[in-house]
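Every protein chain except one is present and positioned as in the full complex.
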Amino acid sequence: MYSEKVMDHFMNPRNVGEVENPDGVGAEGNPTCGDVMKITIKVEDGKIADAKFRTFGCGAAIAVSSMVTEMAKGMTLDEALKITKESVANELDGLPPQKMHCSNLGADALKKAIEDYKSKHPQ
Amino acid sequence: MYSEKVMDHFMNPRNVGEVENPDGVGAEGNPTCGDVMKITIKVEDGKIADAKFRTFGCGAAIAVSSMVTEMAKGMTLDEALKITKESVANELDGLPPQKMHCSNLGADALKKAIEDYKSKHPQ
Amino acid sequence: MQVRYFDHAGTTPLDPAVLEAMMPYLRESFGNPMSIYELGGRASAAVQEARADVAALINARPSGVIFTASGAESNNFALRGIALARQNEGKHIIVSKAEHHSVLNSARFLEKQGFIVTYLPIDGYGMVEPETLGKAITKETVLISIILASPEVGTIQPIRELAKMAKEKGIIFHTDAVAAAGQIPIDVKELGVDLLSLSAHQFYGPKGAAALYVREGLRIVPLIYGGIQEGGRRAGTENVPAIAGMGKAAAIARERLSHRIEYLRPLRDRLIEGVKKTDNVYLTGHPAERLPGHASFTVEFVEGEAMLLMMAAKGIYAASGSACSSKALKSSPVLLSMGIPSSVAQGSIVFSLGHENSTDDVEYAITEFSVIAKKLREISPYRGGWGGVEEAEKCIPKK
Partner (left out) sequence: MQVRYFDHAGTTPLDPAVLEAMMPYLRESFGNPMSIYELGGRASAAVQEARADVAALINARPSGVIFTASGAESNNFALRGIALARQNEGKHIIVSKAEHHSVLNSARFLEKQGFIVTYLPIDGYGMVEPETLGKAITKETVLISIILASPEVGTIQPIRELAKMAKEKGIIFHTDAVAAAGQIPIDVKELGVDLLSLSAHQFYGPKGAAALYVREGLRIVPLIYGGIQEGGRRAGTENVPAIAGMGKAAAIARERLSHRIEYLRPLRDRLIEGVKKTDNVYLTGHPAERLPGHASFTVEFVEGEAMLLMMAAKGIYAASGSACSSKALKSSPVLLSMGIPSSVAQGSIVFSLGHENSTDDVEYAITEFSVIAKKLREISPYRGGWGGVEEAEKCIPKK
């Protein structure tokens, strides 16, 4: 069902937890309907210095969270905002079609975290 | 499907043909719906001295014809009139249920042959 | 005694290679395709692979293939599923008199539900004439179902032409290809049909697996409701071993089809020629437009079941459309619809050949057939002709 890469990120998720004193926090989803992802980021010099997640959800949701935090780290905020559901899924060598929408909230949670940071640090 | 006895009487039917100068002839059935049996008998001293048949029909019909002529031979007319569908089927070690009615016309054909004889020899 | 099996239209033996393809799913790979662990994944992959193989046999996309459990189920599903989906557009359905019971009786069920059904007459060869179809179509017609090839008389219908007439009027067209699949090339696009039924046990696959092809985008109401198997169109835990077997049988049939046809045709032609040497024996069905392995006859003055039994005693297994040989005790409606008098229909004998049949089988069958017909005619009151039988003049089928 899942690609090897999904299984790897699910079984050995990267970046689990919260960054200390996060600069931005974003959550997406709802446990009554499915998955919930919470992403915290540390921003330094306009770049995402660190990103961590906590996720309630299926294998895809956890793998997506792990992957999106890996992808974001080191990116400028603008680069990170360009991460999409599709690009995360691609990095994971694909997701089953029925999982593309419901469990693929990583990019949305990251976006919210960045927006949270931006709202606190207006330019 | 059929008992061994049915198969024996079907594969090796007894009394096929017509008796010469028959004293009674009886036919039953209709080829458009199924089986036709024609029985000819020779009567001597109030007994059936000989009986033969010709049958158009399935395995059961042929076995029934063979058996009924065997049973009738040597019987008095009154005894022969008591032969029934059931007694023929019993002598054959049974017939499949769906064949009990449609292919079991031997007793009826025999009865007609006896009646034919009686109508020609009123007492 | 050596068995010579000539009833492939009844069912075929399972190809040993097909059985082999089924075995893993009867043993260690027993999982439910719906489950998410690897055992389920393996089962699910087997079903998808089989779907692709079955689709390839009829030149369809895999997504157009819905697995069912029998040809009868596929036919019920097609007729009732489309009738229900389309009933607001019209309540008229057309089927032919050459159809299998599962189509005819589905149509009768729909009549009870308020549909009007036209039963198209067939000619002396069992063929539907396109003109007849043209006249039967009304503005209310939503579905036409015509069999691709008859298991009883072997006749292949002009489906391409008939389906085209349907398409021109926007009417859905279904064909029952159960007796045809694996016997002749089938291409749903070329035929132009919207739905097509097939059943594995008719082409060396297992009993219990069959399929309905449904053209992409065509809505059909399920016959069996429940879970989301088969895209929600046919519920029930997938019969994985049988489906895997059907896939394998389809792949083999596709690969060997032209060889099989080349092998069967001369065998069939020899059988027809040989059997017809016996007096008063007539070919039923179309002489040219017929299945490559199909040889069906009427044998006058004798009854089919008796013929079958005597042949079986010689190891020759064949079939008959006679009333007495059917467990329903009714003569084949197809034979009667072809204008064959019922007394003659009683002498129906059907040989359906398979690629395991040898020339020797055929020569043996020809010889024994003649002996057995003679033996039974000896017993028959009609051995000299139908005589007093009312239908006597009608007895010789149209040629």
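Labels for the chains are A, B and C, by order of writing; each one numbers its residues from 1.
Keep this in mind: a residue touches a chain if its C-beta (ideal position, glycine included) is under 8 Å from a C-beta of that chain, and two chains touch if they have at least 3 such contacts.
Since we're looking at a predicted model, the values are computed, not measured.
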Write down which of C:Ile144, C:Leu196, C:Leu212 or C:Ala242 is the residue touching the left-out chain.
C:Ala242
Contact residues on chain C toward the hidden chain run 3, 5, 7, 10-14, 19, 22, 26-27, 30-32, 34-40, 69-73, 75-76, 100-102, 105-106, 108-109, 199, 201, 206-209, 223-228, 235-242, 305, 308-309, 312, 317, 319, 325, 327-328
Provide the residue numbers of chain A that touch the chain removed from this figure.
2, 7, 10-11, 13, 16, 27, 31-36, 38, 54-62, 98, 102-103
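As a convention for this text, only the chains that are shown with their structure count from here on.
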Once you find the CA centre of chain A and the CA centre of chain B, what distance in Å lies between them?
91
Cα centre of chain A to Cα centre of chain C, whole Å, reads 56
Can you give the whole-Å distance between the Cα centres of chain B and chain C?
39
